[in-house]
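Note that one protein chain of the assembly has been removed; the remaining protein chains are unaltered in position.
Read from first to last, the chains carry the letters A and B; within each, the first residue is number 1.
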Amino acid sequence: MPDIPFIARGFHSHRTAAPAGRLPPGQYETRDFPVLSAGPTPRTSLATWDFSIRDAAGHSVKWSWDELLQLPHDTPTVDIHCVTKWSKFDTKWEGVSVDTLLDGARAGGVTGGEFVLAFSDGGYTTNLPIADVTGGKAWVAFGYDGAPLPPEHGGPARLLVPHLYFWKSAKWVRGLQLMARDQPGFWEQLGYHDRGDPWREQRYQGD
Amino acid sequence: MQTEEMRLDGNAAAGALRELFATDVTAAIATCMGCGTVGPVGTLLEYGHAMGVILRCPSCDTAVLRIVRTPGWLRVDASGISRLMIPDSA
Partner (left out) sequence: MARAAVPGRLNWRVATVIEARNETRRARTLVLDVPEWPGHRAGQHVDVRLVSEDGYQAQRSYSIASPPEDASIALTVERIDNAEVSPYLCDVLRVGDGLEVRGPIGGYFVWDVAQGGPLLLIAGGSGIVPLMAMLRHHARSNEQARAQVPVRLLYSARGVDDLIYRKELEELAQLPAVEVAFTLTRDAPAEWHGYRRRIDRAMVEEVSWPAAHMPRAFVCGPTPLVESVATLLVELGHDPSRVRTERFGPTS
């Protein structure tokens, strides 16, 4: 027997509509930048930090922090969409395109990977189809709004995949594991969608 | 603001846990699968915010209990609990 909700007199969401076409279905615009984390903020020293791309056969290519910063950077300005329904427009980032990193990895003998599992300090993981992190759609971002990415937002570096729900933009990212078959990450194991396209409202498995 | 300032504890998950168990479990004693720490569910640290309930061990940060509500399902991962002792007044 379902609950029939009681309508609260005079209660309405104060979330206003945003310009048509800019907001995916079910979202509202925020000017804040809410902090959501699945665990405590990791503290990794830049001296020991590295980013790696690995394949199933065990080949891997690594960059130290200094090596990452020497790669060509982009400064994308993008809208971001959280599955908890807030969207934030025109966020400014600085980072290295995942295409650049994958090119480097292939040159280093890393192969395969129709899917990737991004992994982070603290144990967070998230899975994505490789097509969603290539073709200029994804970065390893270390700058936000003109300053170094703060720890609560994923610093020193996070994955940035703005065309998908923001839980795919793994905070405190340390690498990508290339996989032949899709494997669910932290939130996906609990029922969130394997791809997460906000324009198709892919919030949960089966959407 | 660090994520630690935003975290809550097992008390905040009490309502969600009450949907799972027929009784309150914040006073129940959980053993962490990661490090063996034993303590009340009320002392677990709660992350997850609006995405779900993630209760972590205050000693080793292992995710002890995870709950996500998806359409039609309450999905629970209790793999971080090796033992749970629930007070029983029956």
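General remarks:
Keep in mind that, in the parts below, contacts are C-beta pairs under 8 Å (C-beta built on N, C-alpha and C of every residue); 3 or more make two chains touch, one makes a residue touch a chain.
What you are looking at is a predicted structure, and each value in this text was computed from that prediction instead of being measured.
Of the candidate positions B:41, B:54 or B:81, contact with the hidden chain is made by B:41. Of the residues in chain A, those that touch the hidden partner chain are 3, 5-14. Residues touching the missing chain, restricted to chain B, are 1, 4-12, 14-15, 18-19, 22-27, 40-43, 46, 87, 89 (touch as defined at the top).
The rule is short, and it goes like this: only the chains that are shown with their structure count from here on.
With centres defined as mean CA coordinates, chain B is found 25 Å away from chain A. In the complex of the two chains, the chain B residues touching chain A come out as 1-4, 6-7, 45, 47-52, 54, 56, 61, 63, 66-68, 70-71, 73, 75, 77.
The touching residues of chain A, when paired with chain B in their complex, are 34-41, 83-84, 122-123, 151-152, 167, 187, 189-192, 204-205.
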